[in-house]
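A single protein chain has been omitted from the complex, and every remaining protein chain is retained in its original position.
Our next item is subunit A:
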Amino acid sequence: MSKASKAETDAAMSDLVPEPRQKPVVPMKPVSINSNLLGYIGIDTIIEQMRKKTMKTGFDFNIMVVGQSGLGKSTLVNTLFKSQVSRKSSGWNREEKIPKTVEIKAIGHVIEEGGVKMKLTVIDTPGFGDQINNENCWEPIEKYINEQYEKFLKEEVNIARKKRIPDTRVHCCLYFISPTGHSLRPLDLEFMKHLSKVVNIIPVIAKADTMTLEEKIEFKQRVRKELEVNGIEFYPQKEFDEDLEDKTENDKIRQESMPFAVVGSDKEYQVNGKRVLGRKTPWGIIEVENLNHCEFALLRDFVIRTHLQDLKEVTHNIHYETYRAKRLNDNGGLPPMTVETEENHESNP
């Protein structure tokens, strides 16, 4: 084609393509300027305002305990929250049927301390690891966790949303390791491998009063090594350390304290004039909250007093977001449009 006619076709095309929409004439990117303050304004009162608001709304916390039966899960949860949160199962009677699959039992409680209300939900998983064939016994658990994410997502995506979406997502999963003294069992590894990607896992060594101090240290080292070798990232995950301060603090916990070797008890005994929680044995009283005896106090401080909010945030900002992104991406990947679909669509009014 000659040049003249090409130009003419270009002109014809530009008549068909509409002009691009004009960008709105509003400033979208403000400029940052640092200012010095002269005199007190009162901006720091926002801390108080925020604190008051959070105390009024209260907190949700959902903790899941996973482990073979008889490892002391219920006792530990009761000790953690200093109340009869879980009903201890007295084992399976011969007459009762052992459940074929893992059950998920969630029980909610409202506890208050110091003006702060907390809605605590303990999710128990009886039947985990108790069958002869334990293949895929983590699947019901994974399904439950994903269901909670799905519930939250559905609420979030509604047109008319609730002011405060009820949070049933699992914030923390305590995994109980049997104190064999050797190494992790294949079931342990499989479970943690699958679930460390969807939930915060905190491994604990149960019934730690069966090990001496040296055995404890060795066992912990071996467990840590095995977890590392298998690429299992337990909470606090290295990649989510926000700043140097967090990193050093969390490194210390990751490399020395975890997994916590715990002992649980809800009975009190008299020791040195004080009433303490403990287990009475012929050879002495094991004090639960004594750091020389076991690491229960460390676990309690870690989960409740320092990292409670962080557990919730990692669940919300990372695990939930991962789930959401995956879910929305699956939706977006529609199959290629076939001719029939087009025709069907054309016929739709």
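Assume contacts are C-beta pairs under 8 Å (C-beta built on N, C-alpha and C of every residue); 3 or more make two chains touch, one makes a residue touch a chain; residues count from 1.
The rule we apply is simple: contacts and distances are computed from a predicted model.
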item	value
Per UniProt, the name of the complex member that is left out, chosen from "Proteasome subunit beta", "NADH-ubiquinone oxidoreductase chain 5", "Large ribosomal subunit protein uL14m" or "Septin"	"Septin"
Among A:110, A:132, A:229 or A:244, residue touching the chain not depicted	A:110
On subunit A, residues whose C-beta touches the chain left out of the figure	1-2, 5, 8-9, 12-13, 16, 24-28, 30-47, 49-56, 59, 61, 80-85, 87, 101-116, 118-119, 121, 123, 140, 143-144, 147-148, 151, 154, 157-161, 163, 166, 168, 242-243, 300-301, 304-310, 313, 317, 321, 324-325, 328-329, 331-332, 334, 337, 341-342, 345-346
